[in-house]
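Mind having a look at this structure? Questions to follow.
A protein chain is absent from this complex, but the other protein chains hold their places.
Order of writing sets the chain letters: A, B, C and D. Residues in each chain are counted from 1.
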Amino acid sequence: QEKLEKIVIAGPFASVSHPLLHMIKTNALKDVAKEVEFRLWKNPDELRAIVIKGDVDFVAVPTNTAAILNNKGVDIRLLNVSVWGILGMISRDNTLKTLKDFKGKKIAVPFRADMPDIVFVQLLKKQGLDPKKDFELVYVSNPIDAMQMLIMRRIDHSLLAEPAISVALRKTDSFPIKLIAPDLYRSVDLQEEWARVFNTDKDIPQAGMAVLGRMKDKKVISRFLEEYDNSLKWYMSHPQEAGKLVASEIDLLTKDGVADSIAHINLKSKSAADVQEKIEFFFNVLKEEDPKIIGGKLPQDSFYYKED
Amino acid sequence: MEKLEVKSLNHHFGFTEILRDINFTLNKGQVLSVVGPSGGGKTTLLHLCAGLLDVEEGSATNTFASSSFAFQDARLLPWKNVIDNIALGLLAAGEKKSVAIEKSKKIALEFGLEESDFEKFPKDLSGGMRQRVSFARALVVKPSLLFLDEPFSALDIGLKKELQSILIDMISKKEISILFITHDLMEAIRLSDEILLLKADPGHIVKKFSYDLAQNKRDDEYVYAQSAKILQDREIITTFELELK
Amino acid sequence: MEKLEVKSLNHHFGFTEILRDINFTLNKGQVLSVVGPSGGGKTTLLHLCAGLLDVEEGSATNTFASSSFAFQDARLLPWKNVIDNIALGLLAAGEKKSVAIEKSKKIALEFGLEESDFEKFPKDLSGGMRQRVSFARALVVKPSLLFLDEPFSALDIGLKKELQSILIDMISKKEISILFITHDLMEAIRLSDEILLLKADPGHIVKKFSYDLAQNKRDDEYVYAQSAKILQDREIITTFELELK
Amino acid sequence: MKFTLKILKDFPAYLWSGWGAIASILLFIALWDMGNQIYGNLVLPSPLETFTTLVAMLADENVIAEIKTTLYRASVGFGISLVVGTSFGLLAGFFATASMMSRPIVTILVGMPPIAWIVLAMIWFGMGDETVIFTVIVASFPIIFVGALQGTRTLDGDLKEMSDSFKLPWHMKFFDVYFPHIFSYVFPAWVSGLGMAWKIVVMAELLATSDGIGASLAVARSQLDTPTALALVVIMIGSLMFVEYIILEPIKREVELWRS
Partner (left out) sequence: MKFTLKILKDFPAYLWSGWGAIASILLFIALWDMGNQIYGNLVLPSPLETFTTLVAMLADENVIAEIKTTLYRASVGFGISLVVGTSFGLLAGFFATASMMSRPIVTILVGMPPIAWIVLAMIWFGMGDETVIFTVIVASFPIIFVGALQGTRTLDGDLKEMSDSFKLPWHMKFFDVYFPHIFSYVFPAWVSGLGMAWKIVVMAELLATSDGIGASLAVARSQLDTPTALALVVIMIGSLMFVEYIILEPIKREVELWRS
């Protein structure tokens, strides 16, 4: 069988993309393609541009973003879910154990109206809390601003995602003027709250790999998934090397931050079709808050890629 | 033959009638003066003849090979020095830069400007110097028809005489035709073949005075005599409202 | 007593000497004319006397209660109409708006402007009208000292006479003192108590001519006779380089 | 008063002269529709869809509140820039030393990317109106400053001399002699500064606050909700056009009547 000229994979700098870097470095797909290219997307605009131009085969995306694209008529199907938990609270006060304990506090929330924000708000609501009245939520545009505010003591608590949490902890601990820099603590894990509140397990299907219409070859797709699994395993078991590899490819991240974060992320690759139920449960929770976050409605069954 | 022919020319600015039924002909080699009260429409008439304003009614047909205009206000380019200002028309006519500068320097000296003034910008010139630069700019291109709008008003009596004699010299050689506006009747009498008297509100020609003696033959005597005579003219007196004083 | 006293005044622009050792006194009620070749430094002298240029050497002491200036170029505000331009000095002196407008309209009419011109912006005025507006603006404030820099150069003979008689009227009532620049010797003779002849390069006073007859007594005869006389003066002839012609 | 009446009187004629403008806006919309057909809804929703969304949004009082917030910030920020930029520009123009001293500071303001300011502003003012307003001021002030400076620098010396000779009091000197000239320089700077303010207010909101059009735009962006995003852009452009053509331009016409 003939080899493909080139496979293009796009992804954000978040954890979901990191195994891809290992795949490329080890040239894992050499049996199906002459060349594999990774393209970074840093914001939704770039994602849109990449998807519309249609010169990409696979994208690493948050599950809800894949759903939006699918609902907007883009030929995109979810292959797997690999990131099942990256959200957590970071706080200056190490006595806070559940979200309830944050009542009355000022909390920085990045990604307004994006998935982390909505999960957070839903978790509060489901516990009978009113996000508007019981908390003072300060929306910031990105995790970096939230970290800045934490470090500058403008704020004591923040919702963050890995690896930003690890980066922030590293940064504050290692800073030379440690005396005035605050000590921050990894606080509530949102996945645990999820399990408690919805009476299920700690898995939130947050991000995974999707395939775009351009890639038709089922064999290539299954090879890709195989190798992704392998690389993910390597990633989880070699945090130090993984940190180094990722930091050398994506200079927005630091190697210690990535290495630290791996232990705190719920990573496992599950075929999308196998976990359709969990994903739909998750989407329904999101939809309750704001239907637009999944593009208005649940995606059709064809959205979940099936290997035959 | 080259001539400027104005036929039943009317002009309005907005709803105000400025000129009514102007008729005259300026033949090659002639000097025609327009005199009249301030605000009477003389400048407007000149602009119409020179094609700087659009003729709305009637016609102004100019068949002269070339023409140039010395404006009532100097209209120098503030960002060019004296010589470059004078050379403007020459360069526009396609003269080589060095030749244009040469000619400009020559005429500037003739017009009583000094070497040390050549590099000055207009803002550093006296009123009379500005007027001379503007006049020189119009004359240096050797137009066959010259429009002059009060070119001597800011000059001292010596310069006035000198420049007039330059013009008279050219006139007698039939090198130039002139349409000339002035407030000074003696000046008009010294230079013109014909004087048009333009009465105001709206501007219309009430009388023409002709002078047949060749310009270079007219001495002070002649000019004084003729101007004394013209000042007795009823039309002149009523047009300029002289009797009241 | 109010007077303007100029003592050993020198002036340079850059390294060029413009005025050298100027001395004269202008007493209250007097009219002093300055005549001289174009570019000789007359305007500069007036600006120095009016405090518009800084005196570098010598002194120019002005003790007149008030003064105003009519510039050689009109210097109207392009964004104000005729009446608002005239009223400018009055408003600056603290006159009430309505009174200022009233006075401005009155003087505008006296100066031969018409109601229909009142609302015009300077760009829509003729050259002579602009000059009259500028002159009116200076006169309407009734200054005790008036600086006039060729105020009649763009006016027709009728207007010239009329405005001169307004001035002569004020002079004979001792209401005003004038420092006056002109190129027209007859004008100077008609209006002045004393004429300073300023020779150029650098500007220095070479002669003074005095006229004792009261201005309102001077008729055309007198003016013609005196100007014929002055034109014979050697200094006048050399200053204006008249003999060459 | 008389001034206002005159502006109102000239208004219909002014509107009438706007046909060309309308034609070119229609042309623009046609191009946009073509773009939609080429690139599809995800990149560029059709004008129709956008305007439908817009109408729906304008019926929503939350949206109106966001617009008001942004308008408030933009107007305060631009207003302050206008006053401060114009006055400092004038000062710098009138006094050579002031100019010497202030220009490098202005260059620093110009060269500093808003992102660098926003961090400082967030520290000083927290995450609210003030941060946005501050950023707007910092961005649009220099444009206005440069315009006013140039206007003052190019004043006509002859008219200055004239106004000295009549001993005009300073306020007359300023309003009657200097202002109409300076206006012709500072006005286009105001227009550019307004555009800048309008752009930056949205950017600052996008980066530093949780309300206003900018924040809504950020939400629409992260939800890939292009019709809403475009509708917000249309609101921005519409308000800018309103301010420019219905407020600024008639004022300009009146002040510059003497030119025509």
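Here is the rule we go by: a residue touches a chain if its C-beta (ideal position, glycine included) is under 8 Å from a C-beta of that chain, and two chains touch if they have at least 3 such contacts.
Computed from a prediction, not measured in an experiment: that's the story for all the values here.
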Touch partners, limited to displayed chains, of the chain removed from view: A, B, D
Hidden-chain contact residue, picked from the options D:M34, D:L48 or D:I123: D:I123
Omitted-chain contact residue, chosen from D:L71, D:L91, D:V110 or D:M172: D:V110
Sole residue of B:V55, B:L91 or B:I166 that reaches the chain not shown, by the stated touch rule: B:L91
Interface residues of chain B (partner: the chain not displayed): 47, 50, 52, 68-69, 71, 73, 75, 77-80, 88-89, 91-93, 121, 123, 137, 141, 147
Positions on chain A contacted by the hidden chain, ascending: 40, 42-43, 45-46, 48-49, 52-53, 144, 147-148, 151-152, 167-168, 171, 175-177, 180-181, 251-254
Chain D residues touching the omitted chain (full complex): 17-25, 28, 35, 39, 43-44, 97, 100-105, 107-108, 110-116, 119-120, 123, 139, 142-143, 146-147, 149-150, 153-154, 184-185, 187-189, 191-192, 195-196, 198-199, 202-203, 206, 217, 221, 229-230, 233, 236-237, 239-241, 244-245, 259
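Operating definition for what follows: only the chains that are shown with their structure count from here on.
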Centre-of-Cα separation between chain B and chain A, whole angstrom: 86
Rounded Å distance between chain A and chain C, as computed from the means of their C-alpha atoms: 87
In chain A, residues with contacts to at least two other chains: none
Per-residue overlap in chain B, given as positions that touch at least 2 other chains: none
Touch-based graph of the chains, sorted into line, ring, star, complete or other: line
Full enumeration of touching chain pairs: A-D, B-C, C-D
